[in-house]
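What follows is a set of notes on a single structure, which appears directly below.
A single protein chain has been removed from this complex, and every other one stays in its place.
Naming follows writing order (A and B), and every chain is counted from residue 1.
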Amino acid sequence: MSKFSRAIRDHAVPLALIAPSILVILVVVLLPLMFSFYTSFTNYRLIRPDTLWDWIGLRNYQRLLADWDFWVAFGRTILFLTVALNLELLFGLGLALLVNKITWGQRTLRTIMMFPMMFSPILVGFQFKYVFNDTIGLVNNALQSLGLTEFAIPFLVDRWLAFFSISFAEIWMSTSIFAILILAGLFAMPKDPIEAARVDGCSNWQVFRHITLPFLMPFIFIAMTIRSLDVARAYDVVDVMTGGGPAQRTELLWTLIARTAYDDARMGRANAMAYASILLSIFFTWYFFRKLMDARKHLGAF
Amino acid sequence: MPTRTKTVLIWLLTFTVMLIICMPGLWIILSAFRTNGEILTKPAIWIPQNLTLDNFRAIFGFGENVIGVPVSSYFRNSLVISVTSTFLALLIGMTGGYAFARYQFPGKSSTFLWLMLSRTVPGIALSLPIFIIWSRLGIIDTKFGVILVYTAINVPFTVWLTEGFFRQVPNDLNEAAQIDGCTRWQAFWKIEFPLAKSGIASAGIFAFLTSWNEYALASQLTRSTDSKTLPVGLMDFTAQFTIDWAGMCAMAVIIIIPALILTFLVQKHLIAGLTFGGVKG
Partner (left out) sequence: MAEVKLTNVVKRYGSVEVVHGIDLEIAHNEFVVLVGPSGCGKSTTLRMIAGLEEISDGEIKIGETVVNNLPPRKRNISMVFQNYALYPHMTVSENLGFSLKIAGKSGAEISAAVANAAEILGLGDLLERTPAELSGGQRQRVAMGRAIVRHPDVFLFDEPLSNLDAKLRTQMRVEIKKLHQKIKTTIVYVTHDQVEAMTLADRIVIMKDGHIVQVGTPLDVFERPVDTFVAAFIGSPPMNLINGHIEADHVVFSDGNRLPVPPDFTGKLADGRQVVFGFRADVLMPKGHTLAESGVVTDLDLKIDFAEPLGSESILLSTLGGKEIQARMHNPRPVNEGEVLTCELHLEKCHIFDASSTKNLRE
């Protein structure tokens, strides 16, 4: 007690300054999460408020483990994130290196690169719903006008094409975060090591592989960390593009949560799923944050 | 490969990439000025025959084509909610960011980490308990309810960004000001705040954009014309049997324009803030 109150007294100013931040997070994030943790052990249904007290222990979680739809959506989410994050990194790196090569008009290109970042995810979803539409979509119109296909291609209906379409939207939206941060890394990079490596007889590829890439790693991990903070933004994109349909063909964990909670009104069960999604997000963020710290330590005091 | 061919290749590649980035957006903007009839025509009409402002008139309730989507109310709601929550998040986040940048206190790094982790909670997962609690408190479907949530989701990132910007202002300056006769408060307002101002502004704009663009939470926490935001309102169009593509495109343009302007204003600071905070621990 005395040690605690003494710590408070010695650090009264900073503690008072961070108190509002803590308080608002406590009220809007932490307490609701504790509440939803509780409801995940009940049979709570929105339409029957008294079911909030209907304690059913681990049954929601047990059902979840046996729920084929959940596992399909979960697996699809993992696949979706793996594909999207890897391609975003790859394209982002390529784009950054490309823009870095260009000297004339580079500022304009950088500004254009930020374009997708300012789009609301819901707009990105709408945009690609429009572009990939089978009757009036830009892509189908173009393919038909060029005579490449006679029939409309069902981009948002076919199982794999729909997966491709939502992945495309997601990658379109987030590649620029990687490109911009990696470009910032390229700008910050000292020239000496590259020149030294050239003198030591490295080829362009070797310079990239052994000098440039290791230097860029922290920037890549920052991008990954920032990116993994809101992987769940994909919900907005998918919700407007396909709504998880048709027939759950593009169902991701997040759309399944929304459907279970608000359409089926099974709050308790949805909360159990929500915890799976929270753990997933935290896992991604924590993983890349660790990588970032390691990379920073590795590069030392630059 | 000759340098010339290489240059041409690089430019060609860049052009293609930029086309992929720009094309969908440009297509929407173009469509916003076309009629639904032209959009739906088969085979596709590539060169617009007549451009019109009718879609914008319609979504704001002027002209003969009245649509059931009250875009002007949504616009007002979005503006009120985004501005208020940005202001609050900035006030709270800046205070916290300053504390993290300038003071040592027990549990500092773990507090910072937890603050950041709170940002990872998916909006849709967070919406469930908030939906229930806000309903009980009677603040569901109100602007206040949404403002409160947006303030909270913006605080961690504002703390992170402002902390970085305050850390770039050497502590010497604050001490020099105190020796020059300032109180701690004067030293902050006269020296540290002006120097971190542009960074703080970009943190604010970032918070504004997050609120302006948010969908997952707002889609569950708002129901009526009095509280729905633009992104949620966009979905009104899809609820109808036939989609009014031109109207949706016009609304999309309304959503994107403020975001576009603000992002241009802060792009430099934003990148600096993100990389600085992350790399130079």
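Everything that follows uses one rule, which is that contacts are C-beta pairs under 8 Å (C-beta built on N, C-alpha and C of every residue); 3 or more make two chains touch, one makes a residue touch a chain.
This one's a predicted model, so the numbers in the text were calculated from it and none came from an experiment.
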| field | Left-out chain, listing which of the shown chains it touches | value | B
| remark: Of B:Ser73, B:Gln178 or B:Thr225, the residue touching the omitted chain is B:Gln178
| request: For chain B, enumerate the residues touching the unshown chain of the complex. | output: 170, 172-173, 175-184, 186, 190-191, 194-195
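Everything below uses one rule, namely that only the chains that are shown with their structure count from here on.
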| message | Rounded to a whole Å, what is the gap between the Cα centroids of chain A and chain B? | response | 16
| task | Using the touch definition up top, name the residues of chain B that touch chain A in the complex. | result | 10-11, 13-14, 17-18, 20-25, 27-28, 31, 39-40, 42-44, 46, 91-93, 95-96, 98-100, 102-106, 111, 115-133, 148-149, 151-153, 155-156, 159, 209, 212-216, 219-220, 231, 234-235, 238, 245, 248-249, 252, 255-256, 259-260, 262-264, 267, 271-272, 274-275, 278-279, 281
| note | Contacts from chain A onto chain B in the complex sit at residues 7, 11, 13-15, 17-18, 20-22, 24-25, 27-33, 35-36, 39, 46, 95, 98-99, 101-102, 109-123, 126-128, 130-131, 135-136, 138, 141-142, 144-145, 172, 176, 180-181, 184-185, 188, 218-219, 222, 225-226, 228-233, 235-236, 239-240, 254, 257-258, 261-262, 267, 270-271, 274-275, 277-278, 281-282, 284-286, 292, 296
